[in-house]
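Note that one protein chain is taken out, while the other chains of the complex remain in position.
Up next, chain A:
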């Protein structure tokens, strides 16, 4: 039986308290905080991070497919799942697909992934991520949060089997964006909830429970999408659920993470799940997907990972609402007296894609010296063309020296640059992100993280940076 084999999550390091948003506009109140992706993150980079979490102790080259679900893909035309597959160093013979445009894309991708497992008899990675944007001072701005989750699906060592699923489609304009829209448009709440959200969820849930011969009281946890906390509570109540059955929607600590909402909650549910638990997963967006999972004994053998818990615990507050606006590129800032980024050379990107995306360097087979970027002539023994591929992404890393550059062009200066030394040899000179310049020290341990360096002339350029350990 196909099901979930492993799971992972990613929540960005930074949080913005809602009261900071309110204060900026001279308004009272504001409860909780939302997770905010840094300016060098996007749905793709977050999906990679969540996938890495899911791949804890699991070889990526076994994957037969990589699916990516989002409503905020970096490109309108150019697949993102191929970038994710490259970053994870998957094999070339792999199926990839992006699932987009709907808030239920995450569950749609899960269903498609589970069917692929059944058809291929091979494992599939499904990632979901979103960094949706609401207009300034609006309710979306307060409600939305950035996050990602990932699942390895397979038919062996399954920790949660798919027991049943039920989907309804409804061509319903609740929230939408057209070409060129940066922020979300929506119809009024009352209509969206009473004619869209509540009935669509009800139809999928009752359809599923009936098909599976399952009653609400049989469910250990219900993972339920909702646009906000109030709608969530109302829908849960209508299902007749006891409080302990309702999976925390994380509105107060992350926000509504769009297509990643339900996947994130599912990951959180699995972190606490016991063998035999039945977990109902319900998404909504132009209809609703309902999935019923049964947790197996194998969940006990799953190695620990950072997951939702670890990411929730590791955070830093954004000091100013204006920083959020800068990161989301919502302010026309005065240009610095430095040249703007030029577009990268695509042939050079292509030649170096394994190196840049998967963070693979070379090791000299004559003397054993690892080096990054890949070299043909060894920096140590000068042997030519005696190199083998050498992955750096899993190596422990420390700072050899550092600086804080106030002059270089950046959406949010200053920029920290570091020289990072890897256990076993090799070093990289790179940017350091998600860090506090005051804490930099020689010898400090760091992690490497996959980020978007910049976008120039419509080309998004991804590579690895260092960050403080979370």
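Please note the rule applied: contacts are C-beta pairs under 8 Å (C-beta built on N, C-alpha and C of every residue); 3 or more make two chains touch, one makes a residue touch a chain; residues count from 1.
Assume contacts and distances are computed from a predicted model.
When one chain of this assembly is omitted, its UniProt record names it as which of these: "Energy-coupling factor transporter transmembrane protein EcfT", "Phosphoribosylformylglycinamidine synthase subunit PurQ", "Xylose transport system permease protein XylH" or "Acetyl-CoA acetyltransferase"?
"Acetyl-CoA acetyltransferase"
Who touches the missing chain here, A:369, A:435 or A:449?
With A:369, A:435 or A:449 as choices, the missing chain is touched by A:369.
Of the listed residues A:56, A:211, A:245 or A:352, which contacts the missing chain in the full complex?
A:352
Quick one: which of A:59, A:121, A:275 or A:336 touches the chain that's been left out?
A:336
For chain A, which residues reach the chain that was dropped from this view?
336-339, 341-345, 348-349, 351-352, 356, 369, 371-372, 375, 379-380, 400-409, 414-415, 417, 419, 421, 425-427, 429-431, 437, 440, 442, 453-454, 456, 461, 463
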